[in-house]
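Every protein chain of the complex appears in place save one, which is left out.
Letters A, B and C mark the chains as written, and numbering starts fresh at 1 in each.
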Amino acid sequence: MKSNKNINQKNSIFKNWLVILVAILFIALPFIINAYWIDVLFFFGIYALLGLSLNIVLGEVGLFDLGHMGFMAIGAYTTAILNTSFGIPIIILLPISAIAAGAFAWLVCSPIIHLKGDYLCIVTIGMGEIVRLTLNNNPFGITGGSNGVFGIDFPSLGSIFVVDNSTKFYYYIWLIVGLTIVGLVNLQRSRIGRAWNCIREDEVAAESTGIDVRSYKLLAFLLGAGLAGVAGNIYATKLMIVSPESFSFMESCMLFCIVLIGGMGSIPGVLIGAAAISLFPEVFRTFAQYRMLIFGVAMVIMMIFRPGGIWPRKRGALKFESLLIKAGEENG
Amino acid sequence: MAKDNNNIATMIRSKQENKETDKTNKVVLETDKLTKKFGGLIAVNNFDLKVSQGQISSLIGPNGAGKTTVFNVVTGIYKADSGKVLFQGEDLAGKKPHQIIKKGIARTFQNIRLFSNMTCLENVMAGQHCRSREGTWSSILQTPGQRKEELEIKKNAEDRLKQVGLWRWRDELAKNIAYGNQRMLEIGRALASNPDLLILDEPSSGLNDKESEDLIVFLKSLVKENLTILLIEHDMNVVMGISHWVTVMDEGKKIAEGLPEDIYTNPQVIEAYLGKDEEEEE
Amino acid sequence: MKSKKFMLIVSVLVLVLGIASFGVMAADKLPVVIGLQGPITGPYAVEGEMAKQSVEIAAQMINDKGGILGGRMIEIRVADDACQPKAGALAAMKLITQKDVVAAIQTYGSFVVLPASDVYEKFKKVNIAYGATITDLTERGLKYFFRTCGRTDTQAKFFADKVVPYFNAKKIAIMNNNTSFSVGLAEETRAALKSRIDAGEVEIVYFDAINPEETDFTVPLTKLRETNPDVFYYTGHFPEAGLIIRQAREIGIEAIFVGGDAVVNEDFINIAGIEYAKGVYQTQEALIEYFTNPEAMAFKEAYKAKYNTLPSSPWSVYAADALCVLAEAIDKSGSTDSDVIADYLRNKMENFPSITGPVGFDEIGDRVGSSINLYVVNADGSSSICDTK
Partner (left out) sequence: MKIVLEQLLNGLTIGSFYALIALGYSMVYGVMKLINFAHGDLFALGSYLGYTLLVFGSSYATVTFGIWGGMIAAMLIAAIGIGIAGTLIERIAYRPIYSVGRLPAVVSALGASIVIQNGIMVIWGPRPQAYSSQVVPSVMLNIGGIKITLMQIVVLIISFILMGLLFYIVQKTTFGAAIRACALDRSTAALMGINIETIIFFIFALGPALGGMAGVMVGMYYRKISFVMGWNYGLKAFTATILGGIGNIPGAMIGGLLLGVLEMLGSVYISTAYKDVFVFLVLILVLIFRPTGLLGEKIAEKV
């Protein structure tokens, strides 16, 4: 990788153009496609949000989390139960779901955060399964067992802003994904993001460099879970029902794949990964029972030919990374 | 070998000239009867060490003497079984590595531990972690304060990179630069935390002669800025060339300490270290 | 590097758009298209497959007779929901956006039917569920939602009022498999038994759930054995029911085994082995084997001719029923408009002779006039109806 200022500069402009182009396309899309594909793209958005949230834990910090759906489940059920039982508006529940999922992550991860690699992996699997099984068993009669909780409202703010059809849901999710991306890009370029990456690269060195490894790992889980909680909230309001079936181990594995197929720690990568995981099955539905077969083969082939993911994160480009930090940039 | 010895002798002479400029002998770091066991093995045994302000102190000893373990205890990676570590009079017991660096002790590692997939600049920026404080929310929202701090971090990192002579590699991934440069980068990262005491674990290992000499010059320049340095070193040229004070360790115990020229002629040391292990350097 | 990526993105988008345009293909005038949403993949793929087969057979039968609306053929368009709520809502959307789909037969599993029926409702598309029995489904006041299968509470009542006295049972053990259907039936049964329990006539000695993905149930069964029940009512599904009856008998549970309506079929007998399957009872609305009405006979014959067996799932026949009902409604009302069809189904259809007997719908879309019976498995694997009065 040559670090040539001119090339980077060009890339920067090119990249911005690409971002704008993609953004315009996303805004225009609902006018071109039919409602089914708008819904497909909505779920693409959900997966993108989930992928971004897992990317914090897995991509940025390198912690194996195969129970991420558990956090989403907490968010979704918080929304569902509080909305159906107490009639609290969905919009208010959006941050509450995030906080609930984050708090849950903080609680369960605190004692296990020191575990290494695969051991952490199985503990997160266990945690995800515990959440799913518990929800399925209808504790205290609040989760509705395997029926789940249904009759969840649409997100609304008074009567002016009501998200009640596919197109609105589409804009709603992608607005949130967009905001999340801006926030995460900012994080990536901050000392927090750097600290996370340091932990991923070398925990001991990170600790010796002054990074409180434990706290930063927990922070990653907290933020990741919080975002997953937001995704849970939106998912619940879109389907108007939450049931444990949606939060299976298999789904957590798919999230894992989103991050790895896209490229660890790469935000555009996550979007591509989410597209691959959520659009692929829809595109190949016509193959009926061969669909998943093809899907599996594609995953293997993908990894053989692009083990680093489709769009791995580029380093060594810190100079032009700053969309917002411009001053004092060129001459250090 | 003879030539080497000559070399060392010259270095010692030049050292004596420097003597007069030495600062006060205020003790910065002190270990008191430090003991660390691994199972049945006593890696460090009632070890006392003193490092004086503004000096370069060396810790030497044959392989397996427990030098790195002392470093690891001092920097909080291992917990001492007994004994104390005092830094500027404060007991460091129970402190985690990230707290200790904040107190002002920065270190490097024997087998370079860089953040391989991050750029050189980012590595040095990461070094300033404990000296910066913007939190999660201000980072997500990129508040003006956060932006200002980030710029400062970057400016400082760039200065440090220039100081260690790696400016031209700033955007290169740390794993892609030459071995000698990686050593310097690690020192740069440690320096970025503005430490009072810099602990270097075999900084010259793997460096060629030219690089070693540059390193000596560089370390000397650091001491001039009132930095205190403690190093483990195998290269006697380096040890004798720059140390103000040398402590010798063998099998977890201190066997001698003193000025480099005294150590150089100390029969016990020669027997334990130079006599046996000269061939094993590197 | 960069341009490669750009190409990649562009090609992904082109792909998306290209496929999207498929969705808006112009509708063909001739056939009447009925959507079938079912789990073609995933753990319940067997239910989807059978539903598809049954519906296709039923459509074939109608088409062979000359179709509907004066010669228009029925075409089935399948959408896979993999038995997931999310995919269910998407599959519903997929059928809805295909403008030529007149109405939909939808799917197996109440938790999938729930979100899907909301979608159909929003887009005003008549949808008939075939494998979703939880009570709440029709209690939501949906206008376009119907079902040809019964409700769990009817079955529960039947068990409480007819089966318990039939065996003169005092101690009853109820086990479910933690799926929505199964828990629903178990709990409705407990509720239906309440008056008898309060009167001290019967006692529920065991009430617990097992996990259907497991294969070893000896522990809960041993617990159950210790309660020494007269009747053991299992409300789950056939795959694990086959294991349960065998393991129950092997550890010495002598109680009468009664299954809910998803327990007994060919696979159940295979898994349990006939030595354990014989003498197993089942509360069941409509086992296709026992229907002797001409519609059922014709269906059985056609199905057997094509697949050499009868559908092993009880639900798929209701899917075929749903198709017949839809075809009738469209034909008789002479319209493919959702409101007209819904109105016809709700208000005008009465005792329409379908495969599982006469069909009509009540105000909330539940089927009226379905009768539940108690069946027993004979030594040769066939079943016969018990006379519960």
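By our rule, contacts are C-beta pairs under 8 Å (C-beta built on N, C-alpha and C of every residue); 3 or more make two chains touch, one makes a residue touch a chain.
Keep in mind that this is a model prediction, so the values were computed, not measured.
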Among A:Asp39, A:Glu129 or A:Glu282, residue touching the chain not depicted: A:Glu129
Contact with the hidden chain (one of C:Asp64, C:Glu250 or C:Glu363): C:Glu250
Residues of chain A (touch criterion as defined above) contacting the omitted chain: 111-112, 114-116, 118-119, 121-123, 125-127, 129-130, 133-134, 136-137, 204, 249-250, 253, 256-257, 260-261, 264, 289-290, 292-293, 295-300, 302-304, 307-308
Footprint left on chain C by the chain that the document does not show: 41, 43, 45-46, 48-49, 178, 208-211, 213-216, 218-220, 222-223, 226, 239-240, 242-243, 246, 250-252, 267, 270-271, 273-275, 312
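Heads up, the rule we're going with is that only the chains that are shown with their structure count from here on.
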Closest chain to global C-alpha mean, per-chain Cα centroids: A
Far-end chain from chain A, centres as C-alpha averages: B
Centroid spacing, where centroids are CA-atom means, of chain A and chain B in whole angstrom: 41
Between chain A and chain C, centroid-to-centroid distance (C-alpha), Å: 35
Gap in Å, rounded to a whole number, between the CA centres of chain C and chain B: 73
In the complex with chain B, residue positions of chain A that touch it: 1, 3, 183-184, 186-187, 189-195, 197-198, 201-202, 204-213, 219, 223, 315-319, 324-325, 327-328, 332
Sites on chain B touched by chain A in the complex: 75, 77, 96-98, 101-102, 106-107, 109, 113-119, 121-122, 125-132, 134-136, 139-142, 146-147, 149-151, 153-155, 158, 170-173, 176, 189-190, 193
Of all residues in chain A, those that touch chain C in their complex: 11, 14-15, 18, 22, 25, 32-37, 39-41, 43, 136-138, 145-148, 150-151, 165-166, 235, 238-243, 245-246, 272, 275, 279, 281-283, 285, 288-289, 291-292, 310-311
